[in-house]
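Below is one structure; the comments refer to it alone.
Of the protein chains in this complex, all but one are displayed in their positions.
First chain written, first letter: the chains are A, B and C, and each begins at residue 1.
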Amino acid sequence: MNPINWHSCFFLLAAAVACAAALGVVASKNVVRMAVFLLHALGAVAGLFFLAGADFVGAMQLMIYVGGTLVLIAFGVMLTARRPFLSMDTKLAQWIAGTLVGGCLLAVLLRSALSVDDWAGPVSAAPRAQAEDLATAAPLGMGMLGVRVDRLDEPEAARREGMSGYLLPFEIISVHLLVVLIGAAYLARSTRPGEARLRENVEDKINAG
Amino acid sequence: MDAEAIFRELQKRHPKWTLAVDAAAIDPWIEVAPEGILDACRTLRDEPGLVFDMLHCISGVDYLAAADRKDAGSGPRVEVLYHLSSMIHRHRIVLRVRLPRWKDDVPGELPELASVSGVWRTADWHEREVYDLVGVRFLGHPDPRRILCPDDWQGHPLRKDYEVPDEYHGIRVK
Amino acid sequence: MTTFLLQWLNPPWLAYALAALVHCGLLLALVVGSVAVCNWAERKIAGRVQDRLGPARVGGRFGWLQSPADGLKLLCKEDLIPADADSLLFRFAPYISLGASFAAFVAIPLSNDWVAQRLDAAAFFVLAVAGLEVFGVILGGYASGSKWSLFGAMREAAQVVSYEVPLGLCVLVPVMVAGTMNLVKIGNMQEGWFTNWLIFHDPFTFITFWVYLTCAVASVNRAPFDLAEAESELVAGFLTEYSGFRWSAFFMAEYGSMLAVSFLAAILFFGGWNGPVPIARWFGLMQENGPLAGYLGNLLGLANMLAKGSLGIVVMMWIRWTLPRLRIDQVLTTCLKYCIPLAAATFVGAMAWTFVARGGLNAGNDDATTRPGVATGGVQGEVAMTKSQ
Partner (left out) sequence: MVMERISAELVECDVHTDELLINMGPQHPSTHGVLRLVLRTDGELILDVIPHIGYLHRSAEKLGESLAARQWLPYTDRLDYLASMNMNLGWSLVVEKLLGLEVTPRAACVRVMVAELNRIASHLVAAGCYGLDLGSFTPYMYAFREREKILDLFEAACGARLTYSYIVPGGVTADLPNGWLDRCAAFLDQFDPTIDDLHAVLTSNDIFIRRTAGVGVLDMKTAIDYGCTGPVLRGSGVDWDLRRDGEPWYARMYEGYAFDVIAPVHGHYRNEAAYPAAPRAAVVGDCWHRFFVRMIEVVQSMAIIRQAMDRYRGTDASMGQPIKATQKLPRGEAYLETEAPKGQMGFMVIGNDTKTPHRVRARSSCFCNLSVAPELCRGGLVADVPAVIGSLDLVLGEIDR
């Protein structure tokens, strides 16, 4: 009786939660419940990352996706979820179209997943142990700086060749996103001309009223 | 400036509406006709010699019983008293306005009086209380609602002939 | 633990399960126990600050049975759910808060070897999970169905989400100085006299600690930033409709995250399990001189951590009972106009300081292993360190 393979046991658990939550998102009527199930799905995916030993990516998933969706829920869904928008009842036609497209995508994914040979058999618990120390965030940082992380033990030249590092594009994208964010905030701000004018607006309307 | 001087000053401006003065009373008062209350108040506040900038209190008093008849303004009536004072000249006066208990003596029709909430902002709430408790309708009042009793309360409690209702929305009152 | 159990129990999975249970039990016991002590301490400190005794009747002179008594009372309370509340979310919200707040203790090391999960990105994990706790509060506020709790939830969301940014920046400074996000390594790095502590490493980390303290108090929603349950305006904010065990679940979450934030401060700035004086080294309580010495060393480390954590909590409680509450716009302006610029400035300062301290531009060519366990600047250092493991 080889020792229980905890790793795959938790893997199945997390995957089950993710799928169930995803189904919940699709099936539920109430908008807020939909958003809550979405959060649980993303949380379960973060669990999968941790199981795979990628702590940094797992924490990143938790912070960016779950945190981001959280803000979306708080301000986007809850504040606007007034009576008319609260329940979304999907009609039968949409259901059929949805399951059709979903089914095809699922089939494609399953086929490509099963085609990878070493994924086919049951995963052995062995490789988990010595992967412990390698799972640091250092390779991520080095990858950005242009080091071929997969060819670390080869000579100096091989390590540098063919990689210019993606730190610069990474920075450009983030600045770009910042600009977009500020623009959106500027457009969405109300043209309320500051409190002072508001006050005499309210005043003269009331006095006139 | 004592009550006599104020009375002369007021009579100079509104001879028709300033009716009587009593300087000997504990609180000297001037009687003003109901029609002239708004102009009298405006003069009292704006006149440089008077400058009554502080309206302390508006009270409604209901006179009904025969026993009250012996004094000067005899007969059943509703009196509205305005206690005024000036911070600058440090003198005080009481304005008295006599109204019939019911408008044209039709029981149920409240007597009417011009509202002075335009002159002093504090009159707004005081007049609402007089309307609520004693039953005087103030014309030109920005918000003529009851202030202390519930909005759908019947009758005006401080009237001498007021009957307490047996129950209010199912709650026994008497 | 599991090897020890395997000798006795014959079905191996039972041994594994039991070992896992014992580990979880220990960790949860610490957290729930400290929450109970916090509840009692809060009342005692409030009493002392207000020149009165605090609980003194329940269980002896010092009222130490107060927390269990409160717990029992809360358990016996009627389980109320408002009529137009969204009952599924209403029931679920406190446990999300509780889960998120206790999950942080998975990555927080209590002493050199006593850590639930030796995560490499532990500091980042704690930050990510701390951000999740607000989700339970928002859900609770929305699900209660009343305008007041929605108000409280929105305020809480705005505050905690906006304070995550400066909190992240403040945690970044010691992480950058230490060169790793692994809390165990950061703790070990500060071994020795208290001068090795990161707070005394350079003036910038010193300032960062104070900014961290402000942001931590704000992100844990303690006075003077406790807008969410501002009793004078919003009755009790999102907690209005909660009572009984659900209410106490929210409060356990709050105390739990207070403890997590204090432990994080202890590790990042105050040398974690290393005391001000290196007693462990003097008496040789190291892992290498045998399991008993190692165990005692860890125990001493745990004592240090608990002392520093409780010091942090006492300071938070002391602040709560002296300062009035800020208005929501003042809270957000302190975040945007004071905490973030200050944190950014100290980050740049700390970066410049470590850059200069490591010999400036020619840091690349000196030997990579000048200080054990600390990744030096420059690519070669990194590569050497990764290969050597």
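By our rule, contacts are C-beta pairs under 8 Å (C-beta built on N, C-alpha and C of every residue); 3 or more make two chains touch, one makes a residue touch a chain.
All of these numbers come straight from a predicted model, not from anything done at the bench.
Student: Among B:Ala5, B:Ala23 or B:Cys57, single out the residue that touches the unshown chain.
Tutor: B:Cys57
Student: Thinking of the whole complex, not just what is shown, which of C:Ser87, C:Thr195, C:Gln287 or C:Thr322 touches the missing chain?
Tutor: Selected residue, touching the omitted chain: C:Thr322.
Student: Among B:Glu4, B:Asp27 or B:Glu109, choose the residue that contacts the chain missing from this document, as touch is defined above.
Tutor: B:Asp27
Student: For review purposes, identify every residue of chain C that touches the missing chain, sorted by number.
Tutor: Against the left-out chain, chain C lists 46, 49-52, 147-148, 151, 223-224, 226, 230-233, 235, 321-330.
Student: In the complete complex, the non-displayed chain touches which residues of chain B?
Tutor: Residues in contact with the chain left out: 25-27, 29, 53-57, 59, 61-63, 67-68, 70-71, 81, 83, 87, 90, 92, 94, 120-122, 124-125, 133, 142-143, 145-150, 157-158.
Methods note: only the chains that are shown with their structure count from here on.
Student: Rounded to a whole Å, what is the gap between the Cα centroids of chain B and chain C?
Tutor: A distance of 67 Å separates the two centres.
Student: Please tell me the distance, in whole Å, between the geometric centres of chain A and chain C computed from their C-alpha atoms.
Tutor: 25
Student: Within their complex, state which residues of chain C touch chain A.
Tutor: Going by the criterion above, the answer is residues 11-13, 16, 86, 88-89, 92, 118-122, 124-125, 127-129, 131-132, 134-135, 138-139, 142, 150, 153-154, 157, 161, 164, 180-182, 375, 379, 382-383, 385-387, 389.
Student: What residues on chain A touch chain C, complex-wise?
Tutor: 1, 3-4, 6, 30, 32-33, 36, 39, 55-56, 58-60, 62-63, 66-67, 70-71, 73-75, 78-79, 132-139, 141-142, 145, 147, 152-153, 159
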